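For this depiction, one protein chain was excluded, whereas all remaining protein chains were kept in their positions.
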Amino acid sequence: MSLADTQPEAAKQADVAVPELLGPWSLMWRKFRRHRVAYVSLWLVGFIYALALFGDFFAPERLDDTNRRGIFAPPQGIHFFVENEDGSSEFQLHAKARKVQVNQSTMRRSYVDVPGKIIPLGFFVEGYDYKLLWLIPSNTHFFGPKDPDDVVYFLGADRLGRDILSRIIIGTKISMSIGLVGVAISLVIGVSLGGLSGYYGGWVDNVIQRLIEFLRSIPTIPLWMGLAAAIPLGWPPLRTYFVVTIIVSMIGWTSLAREVRGKFLSLRSEDFIVAARLDGLSDWEVIRKHMIPSFSSHIIASLTLAVPMMILAETSLSFLGIGLQPPIVSWGTLLKEAQNIRTIIEAPWLLLAPGTMIVVAVLALNFLGDGLRDAADPHAH
Amino acid sequence: MSDPILKVRNLDKHFPIGGGFFGKPTDIVRAVDNVSFDVERGETFGIVGESGSGKTTLGRCIMRVLSPTNGDMTLHRKGKDSLDLVTADRARLTESWQDMRMVFQDPQSSLNPRLRVLEIVGQCLRKSEGLSGKALSDRVGGLLEEVGLRKEFLMRYPNAFSGGQRQRLGIARALATKPELVIADEAVSALDVSIQAQTLNLLQDLQEQFALTYIFIAHDLAVVEHICDRIAVMYLGEIVELSTTQDLFRAPKHPYTRALLSAVPIPDPRARHKAKRRLPVGDGGVPDKGCRFAPRCPHATELCRNETPKAKPMAGADVLCHYAGEI
Amino acid sequence: MLGFLYRRILYMIPTVFLVSVVTFLIIQLPPGDYLDTLAAELSDQGGLDEATAQALRDQYGLGKPFYVQYYKWITGIIFDWNFGISFEKNVPVNDLIWDRLGWTFGISVLTLLFIWIVALPIGIYSAVRKYSFGDYAATLFGFIGLAVPNFLLALVMMYVAFKYFGQSVGGLVSPQYIGEPWTWDKFVDLLKHIWMPIVVVGTSGAAALIRIMRANLLDELYRPYVVTARAKGMSEFQLLMRYPVRVALNPFVSTIGWILPTLVSGEIIVAVVMNLPTTGPLLLRALLVQDMYLAGSLILIVSLLTVLGTLISDLLLAWIDPRIRYQ
Partner (left out) sequence: MPQIHMPTDMSIAPPEGSPLVEIRGLKTHFFTDDGVVKAVEGVDLDIFANRTLCILGESGCGKSIMARSILRIIDAPGKITAGSITYHGREGGSVDLARARPGSKELRDIRGSDIAMIFQEPMSSLGPITKIGKQIVETLHLHRNLSKAEARELAIEMLAKVGIPKPAERFEAYPFELSGGMRQRAMIAMALSCQPRLLIADEPTTALDVTTQAQILDLIAELQDELKMGVMLITHDLGVVAEVAEDVAVMYMGQIVEKGDVYSIFENPQHPYTQALLASIPRMGMTRQRRLPAIQGMVPHPLARPSGCAFRTRCNHVIAGKCDAQTPPLVSRDGSEVACFLHDEGAKHV
């Protein structure tokens, strides 16, 4: 080698020179792991999607089971020890059995414990029949009363005596999937329009940019309300679901398209893209091998941040009564039950239980997206 | 004796500026204007100029990263037909990109941070020769050794290299397709003094070894003088002087070249008291008519301000000045 | 600056046109038209007489193609300031909407002010004291503010106010003042009520702006010009306010453009929950009973106001940032 003589040290020092030898993806993962809240949120989001997937397994009661003896029943606590007759206590998960009392003068219901009577609780108990993942018949439930005939309202009950906890768990499926489906639609529209805009530039770019500016300048809620109100009430639930999803995804794609366009524009002038073209790669290969991997991490982060926005949008529409309609159960339709202040005062859990669920899910998704974005951005603070 | 590898004739590259959705461009920038030159096989042809002189645009037009507005360019390849670069379609261009390669200024941005060295250096071989697997890694490993890096670096990512090493990777990639012509655009400008010297040596060694022709674009006159055989000096899109290195540095003929040479600080404290030529500040704009350098030229006359000069061939050099040889 | 203004206003025209088309399209979406509704309603009272039906048909172009109806609608608005009539209430739309629009817009603007007053200092503090306790608190508030839907927050606040403070909730004034002329007491009563929708609507916006301000300021805090200002001998507070905060304000101002639509949106939904005399409940009701001219007028006007808000934010931006003005 003719050059060996000038380079002995350079070769030797190469390992010392830059201690960082991890690949870009592992570096990103390491950075993400350091963002502890985001890391915890990743697990939380995973758990919520598991709830959505295995809803019936986690729900102790059937979704639509009404119960006249449970109308507006308040949440019941879980107790750990029972006292035996001899005074010793023994570990046994249980809830206290209750009965309804109606005050004759005010016509108000109240629930009082039946002394000495308990409802034993347990894991992997027998309950109603369902199909796990729409396939496997089963009647095992994760947690609930050991006797299938007992009912315990961990998060209270609604005006028909339906179990809120079970309804929230089943509602997870609709609410969380609307986010995912909506994001998928946004992704397709956003990436293709943004990509077209950024790659071709010129008048294509101009038209798409104007379109985006236009869409962004319309206040979303009136627009959605208009669109959602146009959905005939007689439509089957599934069709309503998809139309609502499409309406909701209309917000997401504009910002995504802008982001993709910006990335395309900045990447297009990047030397390594020019170099790839000069290496003989076709336009499509340049996009696939170089451009998309370069901004995929950002896209993933923005998508993660778009999911909660869509969840909130669905919730708002359903709450107003122009989104999803019962009998579809989503967090939004659950909250619709808590629309007037009198109901809330009588049964605050109707508001607080699904509300907390929404806030937790949205928070977790936001933290996750934030962590992903920080990890993807080499210049993050 | 003359055996040009590249012929450039009357090349123009104009960029429209301004204008919105409805509007027409308000102005055009003539970034490269009526440029003609030949590059001889085996030589190092330098293009120097200050920022905004159009040297980088010119390099990118030759590579056809940018499409020229007007003019002709022909690449004469050994043992193959010659190629008209202006009219070539994508397939012919892709072919030309194997014989004509580019080394970029910023080794940081010209290497995709998400790909391994094997892929970065080897992707052109994958395309052009259909290599893959062991054959590809052997070839790339060999290339790495040729530029003074180790085979073992194949599976690393660019972030594991220092600036100088990255530029070596850029050079390895340029050499992968066994090109005849390499365009080095400010290839050593971003490097530290000591690394710059190593890289210049490497470029010279490789030139000898593989009989390469270089087009070396730079703003550093000392570097250009060191490595180039002939030099074109650009000012606001035009070549104002083109001559052999020796003539250019011994006896510059264009007033801009002279001013440029005299502005370069010389690393010898004893030279500091020599008389300096200082140019008045230009506003970067191009005058409507006449010589583009006239607003800053100490010798400008009415003729200069009104009539555009034509390139004057004199003693092996071309000078774009009405008074070439007189002042 | 004037040129910039003209250009912006010119850009607004196609947007406004599109907004009106989309609005009309939306209100045309549901099957059937006003006459069907009216005929159904009047059928108990012996049906709709043909002459009246024909008159209405002519007036609104019902049964004609979409563009004819649109043309009648929009020319009515432009030339006669006639937004049509509310089918449900059988009064001109004009009589119903202006008061409510005034409240909607007033609350939105007040909310914008509230957001700025809250977000600006907290955002600055959060960036300057990065990773301090206050910063974490602001970040947490930011995330939670973004995660709680407006209507949920409204319900919770109403619940808390009622349960723990025994305050009457809903409406902008106490029931006894409704329909009464304005007096000092009524005004005070208004103030007692209006803060709640403002806080509810503003929380998510303030949370978003704190995050944006923090990120922008962090981008600017370590710029070389800050070092320059420090090297001049300025005190930290002085230089913070004069340089990085001013630059970071840019995107802050431009947020009017996008925050106004979300505020109006949020106001509409909160108004439904809190029973405010603004456009929200009216629009919702109009949409549910398919009172198309009323719904269409509301959507159109609210959208126009937002477009106008965007224009104002662009102008403000140009006013504080010379770089945009001179483009």
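A few comments on the model shown:
We call the chains A, B and C, going by the order they appear; numbering starts again at 1 in every chain.
What we mean here is this: a residue touches a chain if its C-beta (ideal position, glycine included) is under 8 Å from a C-beta of that chain, and two chains touch if they have at least 3 such contacts.
Computed from a predicted model, the values in this text were never measured in an experiment.
Among B:S2, B:S51 or B:T87, only B:S51 touches the chain left out of the display.
Touch with the chain omitted from the figure is made, among B:L261, B:V286 or B:A300, by B:L261. When the whole complex is considered, the residue among B:S36, B:S137 or B:N201 that touches the unshown chain is B:N201.
Counting the whole complex, the residues of chain C in touch with the unshown chain are 222-225, 227-236, 242-243, 246-247, 250, 320-323, 326. Against the chain not displayed here, chain B makes contact via residues 50-51, 162, 164-165, 192-198, 200-201, 204, 219, 221-223, 225-227, 245, 249, 259-273, 276, 278-279, 281, 283-284.
FYI, only the chains that are shown with their structure count from here on.
Taking the mean of the C-alpha atoms as each chain's centre, chain B and chain C sit 56 Å apart. For the pair chain A and chain B, the distance between mean C-alpha positions equals 54 Å.
Looking at chain B, no residue sits in touch with two or more other chains. Counting partner chains per residue, chain C shows two or more touched chains at no residue at all. Against chain B, in their complex, chain A makes its touches with residues 1-4, 6-7, 10-11, 14, 17-18, 20-21, 23-25, 27, 203, 206, 210, 270-272, 274-281, 289-290, 293-294. Against chain C, in their complex, chain A makes its touches with residues 210, 213-214, 216-223, 225-227, 229-230, 232, 308, 312, 315-316, 319-322, 335, 338-339, 341, 344-345, 348, 351-352, 355, 358-359, 362-363, 366-367, 370, 381. Against chain A, the residues of chain B that register as touching in their complex are 21, 63, 65, 94, 97-98, 101-102, 104-106, 109-116, 123-124, 127-128, 145-150, 153, 156-157, 159-162, 164-165, 173, 198, 201-202, 205, 209.
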